[in-house]
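Missing here: one protein chain of the complex. Every other protein chain is in place.
Showing subunit A:
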């Protein structure tokens, strides 16, 4: 057991606002595990010790922070007074606290002298003292974010710094007493310079409660209508599930419900989420109204409607040219004439039907667009979703061709694989889910081989049609995907948190940083503790809002496999959709 006389270090966290306070006693919290004292305020002379103890008891009851008298503080503008120092030591006996910290400042000197009185220690040791200045307001308002990867493990082993932040944050009630209050005790600590309220902010706060109640009532009406039985019939429910506009509107409805609920936010996360949703909605609606004002000026809607039909016609013409090319000798490949003509004519007829349908609608297009454009005032995301739906509707024939081509190709591939097994004398055992050998009759073998040959030689034609229509479909899917990505970005970006990080960076703290101030020999080490704000990447990661869609759920390998086998692909599925 080595008896080394080593320095035990005592840390005193002193608020920078109390540096110019008059003499008095220090109150705060003593954290014995860390050998540190967090000073929260200075109580000035004259005071009655009993009243101070009473006050501290009250504060302790309300804030659940063990506040006690830590020591004495003397700020002598003239030379050091001997009687004062004795008086201060005597105070140590009245408020017995172990250890009793004495800090004294002379005149305007930056270097303070600190000493510790330990009455009950058996071996007196030289304690080194570190004086850490902190900004009370910033530490009180900031929220410490633990490192992401260890959030679960470190929960019990709370870091030392979070204890300090916690102490200051929970003692908020202590900071509410104003220095001009007439009371038995006069305190110095951080003061708010009066509630910065403009009349507008106060009015908004008063008006927000009835506004929230009205909004909740309207939303409950709306959700009641949405859930009513009328809209649940088969064609309508199918339509609602396919249109992304309805999904987006439902999502925004949920957001509105979150904001307008009357429950106050319990913790920081809920408060930030509410604020983020509110700002996101506001920006969305503002951008939507901007878009609307741009669209409705100079009759742009009319121009858009006028160009829509020619564009649809043009697309149909291009498709017809493509099919004529496929029916000839595409890229020099020789197709099976009969099958080629059948498929080509089938698809051409479809295009003809589609074009007649579009032409039927053409007188109404402008009016429909005009009314649909009005819904852009609900938000830019809604407008983008409508655009995505319009693209889907206009390219519906491409989707149909893709489905036909894929189904044909899929049938062919399955037929080929099964007949290939027959060709080799094997069979798929459904019970055992494996390939078994099987003895076929001669006529079975003959017909099987014949069919296999037919399917094999017809494969290139079907494969080519499938390839062409799959590529077109993928193009449309990519365009829709980009639009949905933008919508998701607007939905999930935590704008309020980002603006907070920009303007009031001390509110979101990743940790602290220390700066060493000027030192003088013989005086305690002086450090300044500042808040280290979170990086922007972590702000987005921590506070991003959840969205309703998930990204390509198939990996590239499974996507390629599905394409090869001819299974239908829906890469941009939404969460909550049943798996096929």
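Keep this in mind: a residue touches a chain if its C-beta (ideal position, glycine included) is under 8 Å from a C-beta of that chain, and two chains touch if they have at least 3 such contacts; residues count from 1.
In this section, contacts and distances are computed from a predicted model.
Only one of "N-acetyltransferase domain-containing protein", "Vacuolar protein sorting-associated protein 29", "Cytochrome c oxidase subunit 3" or "Phosphatidylinositol glycan anchor biosynthesis class H" fits the UniProt record of the hidden chain, and that name is "Phosphatidylinositol glycan anchor biosynthesis class H". Only one residue in the set A:304, A:377, A:400 or A:525 touches the chain that does not appear here, and it is A:525.
Of the listed residues A:238, A:364 or A:514, the one in contact with the hidden chain in the full complex is A:514. Which of A:160, A:300, A:424 or A:561 touches the hidden chain is settled by the complete complex: it is A:160. Taking the whole complex into account, subunit A touches the unshown chain at residues 1-4, 6-9, 11, 35, 121-123, 125, 128, 130, 132, 150, 153-154, 157, 159-161, 511-514, 516, 519, 524-525, 527, 532.
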